[in-house]
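For this view, one protein chain was removed and the others were kept in their places.
Order of writing sets the chain letters: A, B and C. Residues in each chain are counted from 1.
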Amino acid sequence: MESNEKKPRYGMVIDLDRCNGCGNCTLACAVENNVPPAHENANERTGITWMRVQKVDNNRPYPENRSVYFPLTCQQCDHHTPCESVCPQKAVEYDTETGIVAQIPVRCLGCRYCMTACPYHARYFNWWDPEWPKGMETALNPDVSTRMRGVVEKCNFCHGRLQAARAKAAVEGRRAIADAEYIPACAESCPTKAIYFGNLADAGSEVSRLAKEKNSFRLLEQLGTEPKVYFRSEQSWVHEQMNAKLKTAEKEKIHG
Amino acid sequence: MNITRREILRFVGGSALGILLTPVPWKALDDSAIWTQNWPWIPEPVRGESSYKLTSCTLCSASCGLRARCIGNQPVSLSGISAHPLNSGALCSFGIIAHHLRYHPARLSRPCRISGKAGASGSTAMAFDELLLEVAAAINDASASSQTVAIVDGRPGRTASHLFQQFAAGLPNGKYITAGESSLEILGSMFEKPPGPLAYDLDNSKMILSFGVPLLDRWGTPARTARYLQKKSEGKQRIIQVETLQSRTAGMADRWIPIRPGTEAAFALGIAHVILKDKLFRDASKDIAEFETMIAAYPPSAVAEICGVSQDFIRDTAREFSANRPSVAVIDGSANSRHALAAVMALNILVGNVGRKGGVVVHREIPSPVALSKNKMSPISTLDAIPDHSIRAMLIDESLSGSSLPDGLLQKKLTGNGILVSLSPFVTERPFCTQYVIPSPVFLESLAELTGQADRESSSLSLSAPLVPEPAGMVDPIQFIQRLGSAAGVMNIDSGTTEELLKKRMTAIYSEKRGSIFNASNGQTSELKGLTSPDELWNVLFAGGCWMDSPETVRSLPAVRLTSVSTADRIKNIPPESNQLLLLPCAEDVIYRNSEISPLMSKVGQESGLRPSGCKVYLQTATGDALGLTDGCRVMLQTKKGSMQAEVRLDPSMMPDVAAAYSALNQQNIISLCEMNQDASLQPTPVKIQKV
Amino acid sequence: MDKKFISRGVSRTSIGNFGLWISPWALMLVVGLYAVMLCLFKGLNQTNMDNRFAFGLWIYLDLTVIALGAGAFFTGFLLYILKRKELKAVINSAVVIGFICYSGAVGVLMVDVGQPLRAWFTFWHPNVHSMLTEVTFCITCYLMVLAIEYVPVILKNRKIKHVSSMLVFEHELHKLIVVFAAVGTFLSFFHQGSLGGLYGVLIGRPFAFRPALGIWPTTFFLFIISAAAVGPSFILLTTALVSKITGKKLVKPEVYQLLGKISGSILIVYVLLKAIDTLIWINSTSPSLGFSAASFYKFSGFGTWIMFAEIVLCGLVPALMLLNQNIRQQFRWLITAALLACTGIVINRFVMTIQTLALPTLPFDAYMSYVPSWQEVATFLAVLAYGMLVYSFSFRYLTLFPQERELQSL
Partner (left out) sequence: MKFQFLWFLAGLCVMLFIGWIVFPYALYERREQPLQFSHKVHTETAGMSCDNCHAFKEDGRFTGIPALSKCMECHTDVIGTSPHERTLVDEYVKQNREIPWLVYARQPQNAYFSHASHVKLAGLNCDRCHGPHGTSDSLRTYARNRISGYSRDIWGNSISGIKTASWDGMKMDDCADCHNQHNVPNTCLKCHK
């Protein structure tokens, strides 16, 4: 069915030097994906934020202290996806069509094995049933299903938006969608435009170009999981801190 | 026939085998699993047609243009309009979830009276008419006993504001008070006669010297950071952040100058000292010599001592500030003393930033037929100018959240039996007086008018269209003042519905033929002159558009009095006694102090720790270690004014010996521990910290 | 009163005393079941687990309990396949303990998952790459095997024996016991291994990750061997404990010594392999993933002492003790050695489950701690109480130790 052209590999490049830690990505994500407000007993370790911003500093005391904000989401590992192979009942799947790691909450039995497998802590368990203040449940996004307690959920690059873009293309008789037609809520909502999103398999795309730059790195690259979320910063301490291998331009050809 | 136990067992055995050969166990297994996937108590999103509606955000005066994605008529998500000249597609984190506000559990549905006596506080629901009678009685009482009736406006320049001014003019002791950007009000008051509404022209500035203003985080338009990063890469803008804490702005600015808490005024006077000494000033004020002697006590050496920074920082900053024109010095009015505001504003006067593009500019008044009607308007006054304990009734329009006056100040100005009448969607606890609260619609429910930006070169006007119906019994600001006026016998208020009055204003703006208009539906900005009718203007603004006034041309400004900068106050560091730290009250969300936010805000607070939630105190790691405190432990904060519990966060970016304390959204708690300046601004206060 | 149910030739305490003994366990079971209900109906917010500590006390205990319950399969393997007839003295007890351990673990797992009603999806839509699938399949099957092995023990009860068809059934079943023992051994090897693989495959947790031998990480094999090593030790300990509590001689001293010897011989192999595996991990696996092994031990609480305790103090030491005949013959030292061996495995399972999750992975992660809630503890205690009750009833009414009658008459 699919034409011969290469299948997309969606990915992100996040410019840490542009992130001011406002949290819009976290909020827009929660709105888009029907993540409920916190249960009164929830905390930083039991709450659900598919996209979470974490402040990271250089461990130096005042006044030499410097910090950046890391927007952390599912890193969409392309290779040896740690969570996928461990799920006993295929609730996690590496989507070969898009490179997105899918989590299907209705298949999930809530064993949380995937959460222990994920080194990026990108997976969240529903410790409570979701609850919205009265009336707020009418403002949910119909493109994403709500979840129940006892299942794991995580970022899927706003796949509902991809489905919507495909439906629009289909009604116009197109099988492929243009790059601009699909952008996740976090990237769209970022007021400083720190999040670039696009197709890493397309060598001409901006994300491909940025991902190959020498200032770009990925988290825990040595694990060999080939995450599709890149970070970039021009501050050398960030690279040192992340123990990142700075790439030489010719060395790596991504997702070739 | 005799049925024995064994026969029953055989029957059961047969049944057990039989049931396995039917669909019952398998279907039950399958359907019960499906049941868990569709639990009836888990809400399902409503299905419906999807559409986009355009409007403007009312949360603050930044007036961001936004797109609401609607399912049926229900907005389900908000995003910025990328071509919008005010916000360039950016929304702030409050705005992006503002469509939830109408479902906030604390939403007020009926007018109520809240008893102010401590301990006896309780809210009594009442009819609007009944409430009007009681308030009118208090107003008449005030008029009779020549006490003041004040009306406080957080968003001046609206049509409603002008009606408020008419109301104040109609009373013998009526005062109209704005709670706008008070640093600019101070600057205005330094002129011999007011030059008109002032604003910072940040977009055109080459260098911004910010005294703790969260420029790159949440102050003014959320597009600021992206614009700054763009200009920075082109070498067109620099930001120097003078602030105790390593805030988000401090982290991104070109330079962060960490000064001791409460020493902003001293730092500014130190810069002024260098500017005068090195003859870097441009605008000679007639009392400049006098000013120089006044600040003689602030040479860089002394200031370095007070602020805890190197002298070079002071000299370099002074030179950069005067060399990189147009430059502008900004300071946040809600967090600093009036002395600090005046000292910083003096810098703008000294290097000639006032009245210049890229500095502090004068905005033109937006045409208003109400302002021109036969009904007289009261002039604008400030709460400072009103004697203490003289206000019998204070009316506050909080229907649009915005800068609000500190409770300490309000309390000081009210008489013993003073009442507070608030128009607001939510109840703000003010336990010091009897409060009447009238419910107003929230964002997206009513037609609202948005004027003026304190961070732009020219003023603008937008409309926020009602996308969803408002609940019954809501009152908008125009109805509020008209009803109150007629109840209190104040007859000189323009009549007409909100829509009629706003349409009249459109006609007035249209007839002036000045400025430009942004049309959100096609993303184009064009001259207002190109429009064919006032109705067209209305339609464009009603759909997320925006009218921008043309910038005021530079004109000669009236003379200034630099000596109104006072140094009398103790502008120096308070060395804390041994084993005491300096408590720095922090307001993460100062603009929203008297408003609620979407419950989803827990995502960036309670659930991720990105922004402080609950009561937290931040200490330098070394300071915490010295006090034997660990990250996450609970402590008691004790000052002369009281004590409260907080959770410790050790943070290497913190200045040693400083305790930055955040409390939950409503700031009452931390404020109650802090000593207050004369103008009700907070002072850094010595605090004892003990583990509990 | 219940005399006719008690095996011929052995004496049991009065029913009153027995009642006194079981009532605290019954109470503990009831409290635990209340905690279970809370978890099932209110959700797992009743526990202190969280997104970072997604596995907690329960998984740790599952792994431990199943390792200790390995005595059942390994004794069966030695008795029926390798024909070590001496072990007939403890096989029944081993089967009951195995059954308790496995059914308890499965029960706790059903509480531990967020959606127990969907647990059968693993059978319908299995992911064959997942160690957990392997574990689920093998444990479920092995639990059935254990149940089948348990049935003949029950059917031999003095009263039930009177039903002729039951006796025939028992006899036929017993003929097949070799088959079940073989199947059980096979299944056990797999799931003990899969439980080891559970953590060994976690590439995202360099502390636990081990390279693969064939398709399984080395922990797969280490878990099998370690479970086989401590299984007999645990049988030894439980037998001694029952003997102590009831004040009866249950098996001959040679049986204790044989169990100790078996345990020791396998434990020494395990310790050797574990040491090699650890060295490879320190020098190759961990650095290749970007982590120096030392970095995992810099947090207070989990220093290198835990590694020493696990491998030397509770590994090498008991192994050498158990291999020494003189020590084996002194009952006190035999028990000490068995206890150390079991402790070693308890520490190993703790290190694999809890320490792995406590350690940071991202460069800016914090070290995590976790304290189980009362509901988690009560649920665990319910399993303990359940085990106590099942064992107590089995001991009273069934023949767990065939040598008891003989030893009593001596």
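In this section, a contact is a pair of C-beta atoms (placed from the backbone, for glycine too) under 8 Å apart; a residue touches a chain by one contact, two chains touch by 3 or more.
Model, not experiment: these values are computed from the prediction.
K.L.:
Over the full complex, note down every shown chain the hidden chain is touching.
P.N.:
Its contacts among the visible chains are A, B.
K.L.:
Looking beyond the chains shown, say which of A:Cys114, A:Val144, A:Val207 or A:Val238 touches the absent one.
P.N.:
From the options A:Cys114, A:Val144, A:Val207 or A:Val238, the contact with the absent chain belongs to A:Val144.
K.L.:
Could you tell which one of A:Lys6, A:Lys134, A:Arg175 or A:Lys214 touches the chain left off the display?
P.N.:
Answer from the full complex: A:Arg175 touches the omitted chain.
K.L.:
Which listed residue, A:Ser85, A:Thr98, A:Ser216 or A:Ser233, touches the chain dropped from view?
P.N.:
A:Thr98
K.L.:
Which residues does subunit A use to touch the chain missing from this display?
P.N.:
Touching the missing chain: residues 1-2, 90, 93, 95-98, 100, 102, 104-107, 143-146, 156, 159-160, 163-164, 166-173, 175.
K.L.:
When the complex is taken as a whole, what residues of subunit B touch the one chain not shown?
P.N.:
On the side of subunit B, residues 6-7, 10-19, 21-24, 27-28, 30-32, 34-35, 37-38, 40, 44-45, 49-50 touch the unshown chain.
Convention: only the chains that are shown with their structure count from here on.
K.L.:
Count the C-beta pairs in contact for A-C and for B-C, then report the pair with the higher count.
P.N.:
The greater number of contacts lies at A-C.
K.L.:
Centroid of subunit A to centroid of subunit B, CA atoms only: how many Å?
P.N.:
Those two chain centres are 32 Å apart.
K.L.:
Round to the nearest whole Å and give the separation of the Cα centres of subunit A and subunit C.
P.N.:
Taking the average C-alpha coordinate of subunit A and of subunit C, the gap between them is 40 Å.
K.L.:
Between subunit B and subunit C, what is the separation of their C-alpha centroids in Å?
P.N.:
Subunit B and subunit C have C-alpha centres separated by 61 Å.
K.L.:
Among the residues of subunit C, pick out those that touch two or more other chains and give their numbers.
P.N.:
In subunit C, the residues touching two or more other chains are 115, 118, 121.
K.L.:
By the touch rule stated above, which residues of subunit A touch at least two different other chains?
P.N.:
Touching at least two other chains: 43, 54, 129, 148.
K.L.:
Which residues, counting only subunit C, touch subunit A once they are in their complex?
P.N.:
Contact set of subunit C toward subunit A: 43-45, 49-55, 112-116, 118-119, 121-122, 124-127, 129-133, 136, 198, 201-206, 288-290, 356-357, 361-365, 368.
K.L.:
Taking the touch rule as given, give the residues of subunit A at its contact with subunit B in the complex, in rising order.
P.N.:
Within the complex, subunit A contacts subunit B at residues 18, 20-24, 26-28, 30-32, 34-35, 37-38, 42-44, 47-49, 52-55, 57, 59-63, 65-69, 106, 129-130, 132-148, 185, 188-189, 191-193.
K.L.:
Mind listing the subunit A positions that touch subunit C in their complex?
P.N.:
It is residues 39, 41, 43, 45-46, 54, 56, 70, 80, 82, 85-90, 107-113, 115-121, 123-129, 148-152, 219-225, 241-243 of subunit A that touch subunit C.
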